[in-house]
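Only a single protein chain was left out; the remaining protein chains are all shown in position.
And then chain A:
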Amino acid sequence: MSDRIKEKLEILADAAKYDVSCSSSGSNRKNKDHGLGNTGAGICHTYTEDGRCVSLLKILLTNHCIYDCAYCVSRKSNDIKRAAFTVQEVVDLTINFYRRNYIEGLFLSSGIFKDADFTMERLVLIAKKLRREHNFNGYIHLKTIPAASPELIHEAGLYADRLSINLEIPTDAGLKLLAPEKNRKDMIRPMTYLKDQLIKTKEEGKLFKTTPKFAPAGQSTQLIIGASGESDQQIITAANYFYNKFNMKRVYYSGYVPISYDKRLPTIGTAVPTARENRLYQSDWLMRFYGFQADEIVNESHPLLDLDIDPKLSWALRNMDRFPIDINKDDYQLILRVPGIGVGSAQKIVAARKFGPLHIEHLRKIGVAINRAKYFISCKGFLQIYADKRADLIKSYILNSSKSKYTSSTTQQLQLF
């Protein structure tokens, strides 16, 4: 028995790994009635050898699937080992991993067996057992099966912290080509439903303290990068649409890992576009935390992200007329726009300058990357002498002074600003 469970875990964790989301954030569930677990600590309990955070037990209930999406390892036509957990097996794994402090909770997804509702019912049942029978208050992320009934989606929201539906392919044309059995409408419908429910719960929560929680960590989605020839502009526009239209908490970008000889897709052996993926995450951060609009990052005349420099520097170089920024006078929002100054440094600058004007040395100690910021700022004792230099010259200065950073294209670090 224990051998079979080991094999199942290997198959069903392997099949789930292409979903890059492993976040356990956004929810603040307390441990109630002396039970097990809570959420809100946002802990990565380990990291994979490719440097990704492992926070949740991320598995499929089964990798049997009636669909044949070309980009997916679990597709019907793929000749692979299949397996399925029982409801109780998933519950036991979750509880036992959690008690040993391996994980923050469960991220459960599934191939579609029989039909959408049949699959969704089982996912919901697992969440329900964890919450009701085990008084488990850790994190639960459930994948919503497109085309599942609203009643089931609603029930899922009562037990889960986060729900997600992966659009996967950012463009309509791409989706038609690679997953002809799927349609965008089926995926958009539950997203809209969730958005409305989330807003409703929030409103009711203001009026009644007893309003039951409904997916407190909201909903998220994932886009696969580099499987369907889409441009960065298309991806960022799609992401922006999801953030605005469905109040998505997060959009994830997953560089396509070639798993098929299908002619419609990049062949096996093609490198995973990790550098591009990294630039997309940086763009995402610019939109969420730095006050950038999507069309400032990519637009008709600039549809592709630069791979050799980050999107914030790229924007600055295209908008040299906005600089220099005066560190001691200008608004926080403007200081945030300076390459080499992140959110933390910008906050410190605004706090520290109240005590007296800041010099370059102060900025260095605060943690500003002077070798980049110096082309875009002025401060006490430091006049901007590069203001009339050409952007391409400044770019080459910066690239030369920080070789290692921009040449290691595999790095996935996000704090690069």
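Just so we're on the same page, a contact is a pair of C-beta atoms (placed from the backbone, for glycine too) under 8 Å apart; a residue touches a chain by one contact, two chains touch by 3 or more; residues count from 1.
Operating definition for what follows: contacts and distances are computed from a predicted model.
Entry comment: the absent subunit's protein name, as recorded by UniProt, is "DNA metabolism protein", drawn from "Protein FixC", "DNA metabolism protein", "Carbon monoxide dehydrogenase" or "Ferredoxin".
Interface note: of A:K348, A:K374 or A:K395, the residue touching the hidden chain in the full complex is A:K348.
For chain A, the residues in touch with the chain missing from this view are 2, 5-6, 9-10, 13-14, 16-18, 30-31, 34-38, 41, 43-54, 57-58, 93, 96-97, 99-102, 135, 255, 257-258, 271-272, 274, 348-349, 351-352, 354-356, 358, 362, 365-366, 408, 410-413.
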